[in-house]
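Other chains dropped; remaining ones untouched in position.
The letters A, B, C and D name the chains in turn, as written, and every chain counts its residues from 1.
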């Protein structure tokens, strides 16, 4: 193994995004090609999920990627949130919503389900277009398993 | 006007929540009584929205609140996100989701709608129970107007 | 002088705002009464400027304030920006604009005026309503003296 | 697609600024050439907006840019505010103004328009020279659509 630098997953994500743009491929179309949900697809190709080898193979075939990009794709990520990105207006609005409505979501989840959380791991997200006389709308649906606080332990 | 301390909206929210608990009222039932959506109701009564006078009157009638609590309810809020609360596990999971999937949401919003944001102001949120063989699920739907970047100016 | 606590300017601001609400006075009307510009008036009464004694007298006459509130009004402020308030959506949008357009404003100020700044001290701000077919607009005009970097020193 | 590093939008902005300086082109003149407003032009060429292909073509023609610079120009930005830059005196004065006058702007916007915000997305900014016996002045006009808090949802 040579000591040359290892290509990071985020850097690989930039390369993939650029290759996609050059080929005129939308993310939606790329998701169809690799037969994965759109939000998962973008997150995974930008470096937030380990991409299974067969899926990575489909991506490589479509975009003509180098070996080190594919290796980066299949590597287990550190899903570290970069705080800088959180000030991008499109992303910040979601954080602002949690700031304003977080305590209300918490109260209603506890009231409906009891003490616990909505899982961020067993969870899917979708983005849809909604319509309204005042202009089209972004509908983001977050759908996560409820996990009750449970003081369980391994049996043996 | 006396110089006695002015009751804050968050402190008023704690008093309202306690009064609600004592009367055995759920937030959902309280939302029905004041004829407002549940997430809006909890957010507003905890101090994140100015409550219109007639609605505040309904709340007072139901919970028997003092004058200063009602005054706090109708006051325009500073919607300042307290960073401490963001580490509560039930709330943190939402921030984590934005950390992991934020760039993907951003990419798909831009692809579907063009450059712009989902409004956090013209926006509604609902919490529902979903079902699944592996356990019930929390479905949070965020539904905000798409706002395209537009370099407009006042006409005159 | 007794050692009782000294009323702070921000706490005094809350009392003034509440007294104003109770009397049904708008900020705009209050500014007219004390014959000061609206943005200056609100900023000063909320604690961000020392209010000259005669002006403070007019405010007291109109709102019926206690002595310690008036003393707080005329005191020189520490104009400390509270970082929490900067996440309020109405205020945050201005910070976001500086984040996005700050380097552009800087480049154009340097190009037009040379190396220097727009003064935040010799500066006035106004808020107006603008019209547009797509909906009314908020026009904020910031008008500050240009200060060129100058390596001057006292003469003597 | 080779795995060579992808040129970032901010780095591209530095290259563009340097090319502009070498040709003796002002930002104002460049804005005229590409027929865009000055503040938008500088912001976009420094990396804060995606530049439409035809506009990017005009920039390339004028400044003789490499392919990767043009690709960076047309890419969708992450509009992340770099906190370091906010201490530059020319930019900091704007943040200071929001710190001092933010609560007043908020109060007057709510009084005039109701609960809501001035949009930072449907918004334009201009910089002008004002005159005054005590010295010329920088006039910055921020003109954003008022967005009322509205609990709307998609129809279907």
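The rule is short, and it goes like this: a contact is a pair of C-beta atoms (placed from the backbone, for glycine too) under 8 Å apart; a residue touches a chain by one contact, two chains touch by 3 or more.
Keep in mind that what you see is a predicted model, and the values were worked out from it rather than measured.
A single sequence accounts for all chains of the complex, and while 4 copies are shown, the assembly in the file contains 10.
Keep in mind that, in the parts below, only the chains that are shown with their structure count from here on.
Of all chains, the one whose CA centroid is most distant from that of subunit C is A. A rotation of 70 degrees, rounded to the nearest 5, superposes the Cα atoms of subunit B on subunit C.
At the interface between subunit A and subunit D, under half of the residue numbers appear on both sides, which makes the contact a different-residue one.
Subunit D has its Cα centroid 28 Å from the Cα centroid of subunit A. For the pair subunit C and subunit D, the distance between C-alpha centroids works out to 25 Å. Centre-to-centre separation between subunit B and subunit D, using Cα means, comes to 31 Å. Counting partners per residue, subunit D has 40, 78-79, 81, 103, 106-107, 110, 116-117, 119-123, 143, 145, 152-154 as the residues that reach two or more other chains.
The part of subunit A that touches subunit C in the complex is made up of residues 87, 89, 92, 96, 99-100. Residue ranges on subunit D touching subunit B, taken from their complex, read 37, 40, 49-50, 76, 78, 103, 106-107, 110, 115-117, 119, 121-124, 126, 143, 145, 147-154. Residues 7, 11-12, 14-16, 18-19, 21-22, 63-66, 68-69, 84-85, 87-90, 130-134, 137, 139 of subunit A are the ones that touch subunit D when the two sit in their complex.
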